[in-house]
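Every protein chain except one is present and positioned as in the full complex.
This part shows chain A:
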């Protein structure tokens, strides 16, 4: 009666063969195209290094000023400004300034890349039922697949370093950007679109003068989520060589440095809150004309 208590599985030898065949195929693919693909992604390397140099090379008082300015511009709220500055000052005092700048540059690069790729994809998805049917399940897979799993092919293709890290972060963080762009555009009032049609707008005019501006608050929510997810992924991506706050966390786990882990963890939480408050406040301000509605 063993066939009832243990599931009848394929022969072990078969499974081993299957795995070996796929692995071999992927490995030979990597050998023949790895350099080419690495070449394709080299502009990303330049972008990342440029970002990192910018943030690390700029004197800290200027960074504080810029962050304060951004917080004020986005929220017009003094509490958000003070909160942001205090967070950064504490991070600096506890000796995590450089790691934090590296993490921020990674998150910013990943967010920009997610917007650059996700916005057009979201627009395409909103325009065509078929594209939506194709992209939706892919996004589901990207979001539920444990992030460690897709680190493997990325590392096999591109090795260890910043660029594979960035790609892993983008894969993890891009789905909300695509989804919410799609949703935002689909939610635009059809009556408004009918009016733009009636006045003879071209598809591009309709997109830029009505759909995107009206979807912007939703798109902003997508950007906010993308930033948060990128930040979460940066820690995991430190396993494949991404520098920043994730590395000390990794070291702390390996060596059971409790306090070190805690400090770096708090730094991540700190900049997460900072990013969140600033981007949400900005999204809210974009929405103000809708909120004044009383009908």
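Following the convention adopted for this analysis, contacts are C-beta pairs under 8 Å (C-beta built on N, C-alpha and C of every residue); 3 or more make two chains touch, one makes a residue touch a chain; residues count from 1.
In this text, contacts and distances are computed from a predicted model.
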For the chain that is missing from this picture, which UniProt protein name fits: "Dye decolorizing peroxidase", "Quaternary amine transport ATP-binding protein", "Cytochrome-c oxidase, cbb3-type subunit II" or "Peptide deformylase"?
"Quaternary amine transport ATP-binding protein"
Determine which one of A:24, A:140 or A:197 touches the chain that has been left out.
A:197
If you put the missing chain back, which residues of chain A would it touch?
191-192, 194-202, 205, 209-210, 213-214, 289-290, 292-295
